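With one protein chain withheld, the remaining protein chains of the complex are depicted in position.
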Amino acid sequence: MIRFVVRRAASALGVLVAVSILTFLIFAAIPNGNPALRLAGRTASPQDIAAVTKAYGFNKPIYVQYAKTMQQVFTGQIQSYTQHVTVMSQIKRGLPATVSLAIGATVLWLVVAIILGLAAALRAGSATDTSITVLGFAGISAPSFVVGAILLYLFAFKTHLFPNGGYVGITSGVGTWFHHMVLPWISLAVLYIGIYSQVLRSTVVETLSEDFVRTARAKGLSRRRILTGHVLRTSLIPLVSLWGLDFAGVVGGGAILVETVFNLHGVGQYVQQSVSALDVPPILVTVLFGAIFVVLLSALVDVIYAALDPRIRLAA
Amino acid sequence: MALLDIDHLRVSFRTEGGTVQAVDDVSFSLEPGEILGIVGESGSGKSVTAMTIMGLTRSPNASFAGRITLTGPDGATTDLLAASNHQLESIRGARVAMIFQDPMTALNPVHRVGDQIAEQIRAHEPVGKRAATARAVDLLRRVGIPRPDERARSFPHEFSGGMRQRVMIAMTLSCSPQVLIADEPTTALDVTIQAQILAEIEDLRAETGVGVLLITHDLGVIAEVADRVAVMYAGRVVEQGDLRTMFTDPLHPYTWGLLGSVPRIDKDRPGRLPTIPGAPPSLQNTPKGCHFAPRCPHRFERCGEVPPLEAADATAPGHLDRCWLALDTKRKVRIVNGTIGLPAASPAGADTAGVR
Partner (left out) sequence: MTATETGGEAPAPAATAPLLEIDHLQVLFPVRAGMLGRTRAHVHAVDDVTINLTEGETLGLVGESGCGKTTLARTVLRLTKPTGGHLRFRGNDITALGQRDLRPFRAEVQMVFQDPQASLNPRKRVGQIISAGLALRGMPEKDRPARVRELLAQVGLSPEHVNRFPHEFSGGQRQRVGVARALAAEPRLIVLDEPVSALDVSIQAQVVNLLDDLQDRLGLSYIFVAHDLSVVRHVSDRIAVMYLGKIVEVSPAEALYSRPIHPYTEALLDSVPIPDAERARRARKPVQGDPPSATAPPPGCRFAGRCPHATDVCRRVEPPLVAYPGGHLAACHHPRNVSAEDLAAAVISPSSPASSGDSLPGSEAAL
């Protein structure tokens, strides 16, 4: 198992290096004037420009530029073109909102999807199953910003049950924080509830026909025990890998639309603003940042996976 | 009263292609300490019969008729077909236990084998996890798993097929059942391992007096371990009797065909293997009357009616068969080249021969 973890970590590192090279190449390729000029700002002196050029190695071969840029990224010194503050400080500011959104939404989507998926699988072919499937596909096809806009319209503008967007830190009171997050959570979760419930439904249906479930019944186990100990336990395994990617995607700034609709000032919204301003450094950093999350979580997922399924460990 | 009594059992499944009559009027009984072999080709309804005893075929598409009576040590009887799901849960694994054909898939791959055994013990008895695991280790030792305390912590994929089947046997033993149903327990195993597992089942029967329902398609396995035999064909029992009679005085043409078509290592090689022409019928569309009629060289008009399962020879009341031919005719025609087999063509006298 330990060897497995080490191996997985090493391959994660490799993927990260590859992603960083790729994003750097995009950074270098976007034709947006002299990057040194842009980094140094409009009021920069020739000395400032020279300093930036030296720091990023713009006068050096591309691999030096890569190394120097990465150094700037990882020491947190890289600056935004438009705002002239470090990108890191902006991301740090946006992170609480984004993490709140991700954690709340993921709890919501996992709980609801497991209940719906299980209910549909256990009544496969019935009206319950059909309605859950229809709802699931509706959730998958409804864009999250549309869901968000509708929710805002109904529950904020019309009825004032919930605040009209914005993020309030958890330190200002759990109640207000929660109140502000409910609508974003739902908007983001709808899509994943649709996907996860359908995936779970099909794996549960498949697992139910496995020989070992028949054995469990032949042992005289109760229905509940069979469902939790044998059916769900194995059916959740594929969900784990899905979840790792999705959760990491949201934390890494992937919930751009929901964050923007609800004006949460999270990492996603920062990405949105940078893209519309063609502000390349934040894009570079957030892509890297997102990639780090995705890679770390998928490595973590593989380890969880191996813990859940002993056959994987052997094959590894 | 027998330990387990199956009385006119019928099981059918509604499917897209129509109704499948998987079990069609099956009756037999099992005594304590007895090994009853059920033999038949694939699709003849052996597994459905076995799983119905366990209540494992219950589903909205399935319908049942008949009675399955289990008699307890105290003489109390339960109809397993009419029992509630809750009642069944307490009987399965505790009083009636089952081993399946494919040991590769019958165990849950993500749980340790010791835990899987302990789980069953705890489902039926109020014992702690520790005690249950200790008993699991004892059971593994008893079925001949080396280093059982270590192996109890292994996962199924770390065992060979034969060892997995031993684990399954250990599991079924855990609550000292009255009835053990073994559905093709050795079909997926090598002959050497098959011999080990059959020996294990025989030992068990001798030690615990459990009644065993041994399902197989291998007449050799039957001959080695069974006390009595029921031959199934297309959802029906076509012949039933004690082991010796079934091999020396088989009365149903299908049984002759079965006995004739197995190549044997203890006899001279025949030039060609005797065969049964054709293939078993689809259970969605079984022939009216005798199910074997389309393949039977001896069929005559009467065979359009369903023959009853009854004793043809009054002196052998335990030997039942389902065929309209007269006893004398059967004994006359079944010899092919000096051994029992299904004659290739209908003998001239078949329709003039007396019927019973």
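By letter and in written order, the chains are A and B; residue numbering begins at 1 in each of them.
We take it that a residue touches a chain if its C-beta (ideal position, glycine included) is under 8 Å from a C-beta of that chain, and two chains touch if they have at least 3 such contacts.
These numbers were taken from a predicted model, which means no experiment stands behind them.
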item: Option touching the unshown chain, where B:152, B:198, B:320 or B:333 are the choices; value: B:198
item: Touching the absent chain when the full complex is considered, from B:59, B:84, B:248 or B:315; value: B:248
item: Residue of B:70, B:221 or B:333 touching the missing chain in the full complex; value: B:221
item: Selected from A:7, A:123 or A:223 as touching the chain missing from the view; value: A:7
item: Option from B:61, B:85, B:160 or B:284 whose C-beta touches the chain left out; value: B:160
item: Sites on chain B contacted by the missing partner chain, in the whole complex; value: 41-42, 160-163, 190-196, 198-199, 202, 217-224, 243-244, 246-248, 257-259, 261-266, 269, 272-276, 279-280
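Note that only the chains that are shown with their structure count from here on.
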item: Complex interface listing, chain A residues touching chain B; value: 210-212, 214-223, 225, 229-230, 233-234, 237, 308-311, 314
item: Chain A partner contacts - residues on chain B that touch it in the complex; value: 51, 54, 56, 85, 88-94, 97-98, 100, 102, 105-111, 119-120, 123-124, 155, 157-158, 168, 171
